[in-house]
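In what follows, a structure is listed as C-alpha cells, so that the remarks can point back to it.
Yeah, one chain of the complex is gone here, protein chain that is, but the others are all in their spots.
Entry: subunit A
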Amino acid sequence: MMKTFIQKVLTDADYQPARLLTILRALQAEYQHIPIDAIDILADALNIPRTQIIAVVEFYSFLHLTPQGRYDILISDSITDRMQGKENLLGYLSSALKVKAGQVRDDGLVSLNNTSCTGMCDQGPAGLVNGHALTKLDRPRIDEIAALVEQQKPLGEWPPHLFAVDDNIYKAGLLLNGPIENGAAIQATYTRGINNTLEELDRAGLRGRGGAGFKTAMKWRFCAEEPSEQHFVVCNADEGEPGTFKDRVLLNSHAEQVFEGMTIAAAIIGANQGFLYLRGEYLHIFDKLQAILQQRRNAGLLGANILGQGLDFDIEIRLGAGAYICGEESALIESMEGKPGIPRNRPPYPVTSGYLNQPTVVNNVETFLAVAKIAIEGGDWFASFGTEKSAGSKILSICGDCSRPGIYEYPFGVSIEQILADCGASNVLGIQVGGPSGTFISNQEFNRQLAFEDLATGGSFIIFNNSRNILEIVQNFTHFFAHESCGFCTPCRVGTALLKKQLDKIIEGHGSAGDVVELESLCQLVKSNSHCGLGQTAANPILSTLQRYPDVYEKQLKSISYEPGFDLDGSLEIARRMAHRDDAAAHLSQVED
C-alpha cells in the first residue's frame, strides 16, 4: 500500500533527490507523518543517506516523525494575531476540540499547535488546517471548524468562506496601477536587445526588494558573466518575516508579471530553468499558480523557443515546509536541493555558486514584478520615482492598529506620517518597520522616510497604538527568533535561547539592574558573532526598544542587586514531598534576607 504510494510520489518527482521536500510533503499529507519505513525506501530510491532525510524531517515545522492528527490545525502566533485575540481563541479551540496546543488527541483525529506568522496579518487571527490557510478566525468560525472536524468532513467539502483570502489593496502605485500585457515585457526585452535591457535595469537603479537592497542589474551581470553550462533563476517567495504579506498578494493577482520578470532574468543570465520557492503557508495559491504557468506554456511564454526568440525556459514551483530561515537566499537554495535550510558560507555567493553549485540569481517577488515593468517603460521612467538612492516604489504590507490594514504602494521617500494617515492609524505608540529583524521606531520619529538610506524594509510595517505593551511585543519577537534559529551556529542557537530566557526573567519581574546590562551584552554577542542574518538581527527588537524606551525596562526591575530568574523554593518542592519534610530548613527565600 505505502510502497505503491511512494512509488507514485517518486515518479511524479522524477526520482530527483533535490525534490525531497516535495516528496516528504506528499507523504506527510497522506500519512500525517513520515513513517520510518518510508525513510528507508526513499533513501534507497533517491540514493541519499537516511540521516539526510531524517535531518530534513526534523528541520521543517510541517514535517513530523510522529503522527499528527488527521486534521492538523496550526494557529498563527504572530504579534498581530495576538493583538486580534489569538490567545483567547486558541484556548477556545483547544477546549472545543478537547486537545491541548502541542498535542495530538488520543483518537488521532485532530492535533493543535502554534505556528509562526502565516502571512495573514491583515485578516487574522489566522491559522492552517492541513496546510490550507484559515482567516478571520472568531468564535463562530471556531465552532464551525470544530464541528466539521468532529463530523470528519473532508477538507474539500468545508465551506469556502473559511478559506477566503482577500488582497486588500488600498493604495496602488506605479507597479500595481498598470499591470502589463502578457508577453509585452519579454517582447520589449528582445526588441531592445538583452544587453540594452540590462542597461535599462541599471539606469532604473532597481535594488532588491527583499530588504537588503542589492543592485539588481549588478547581481544579474555578475551571474551572466559566470562561465557555466547552467544558470538558474529563483524567485524567493518564502515570505516569512512576521507582518509581511505583500508577496502573497502579488502572486495571487500579479503572478503573470512576476513570471515575466523571471523570464527576462533567464534571457539576461542565460538560464533554462527557474524556480518559484513558495512558502508552505501559501499552499492555497499553489494550484492557481500551476495553472498560470500552464497557460503561459500554452501561450508560448514559457517552454521551448519563447516568442520565437530561441529562449528555452520553464519555471517549477517548490513549496517550503515551515522554516523562516529559508527566506535567506543560501538557506533557500539548500532547501531547494532537498536539505535542511542551513545558510551557506558566503562567499561564494549564489551568483557564482548557487543551486546545484551553478550560478544562480535569487530575487524577491516584487523585484521581478518591477523588472517586467521596467523592461516596457524603461529605466528613466522608474528612476523618476522615489529618491536618489532608492528608485521606484515600495509595496508595503501594513497591519496592526489601523483601520485599513492591507497593501499600500508608495514611491520611496514617503514619510511615516503620510503612511499612518493613509491607513487610518491614530494614537500610535510605535511601528515595527521591516518586521522583527528591522527597527522599532517610536512616535517621535514619524518624520523619517521609507528608503534604503533611512528606514529600509522588506515590506513589513506593523503599527502599535498606545494600548499596547512594548515588552509583550519584544517578547513575541524574541521567542520567534529562538524558535526559528536553524541551530547551525552556537552564537545564534544558544544566544537566541539565552536572550529569550534573560528577557523573560526581566518581564516576569525577577530582574535587577545588572540583568539589563547582561541582556544588552548578550544582544551584542549574538549580533556580532552569528553566522547569518537571522542571528545578526535577532537582538534588534530588544536593542531598538532598549535604546528608545529604557524606562519601560527599568520599571520592571527590582531595586535589589539580584534575584534568581526561577522559583527557588518551588524547585525544592519535589524533594520536600519525597522526604516528607516541611521544616524551616526545607525552604528557601527567593532573595537573601
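Here is the rule we use: contacts are C-beta pairs under 8 Å (C-beta built on N, C-alpha and C of every residue); 3 or more make two chains touch, one makes a residue touch a chain; residues count from 1.
Note that contacts and distances are computed from a predicted model.
Q: So one subunit is absent here. Using its UniProt record, which name fits best from "Putative amino-acid ABC transporter permease protein y4tF", "NADP oxidoreductase", "Fumarate reductase iron-sulfur subunit" or "Competence protein J"?
A: The UniProt record for the chain left out of view names it "NADP oxidoreductase".
Q: One chain isn't shown here. Among A:R139, A:H161 or A:R581, which residue touches it?
A: If we include the chain that is not displayed, A:R581 is the one touching it.
Q: Using the touch definition from the top, which of A:P49, A:P550 or A:P564 touches the missing chain?
A: Residue touching the chain left out of view: A:P564.
Q: Touching the absent chain: which residues on subunit A qualify?
A: 512, 514, 561-562, 564-566, 568, 571-576, 578-581, 583, 585-586, 588, 592
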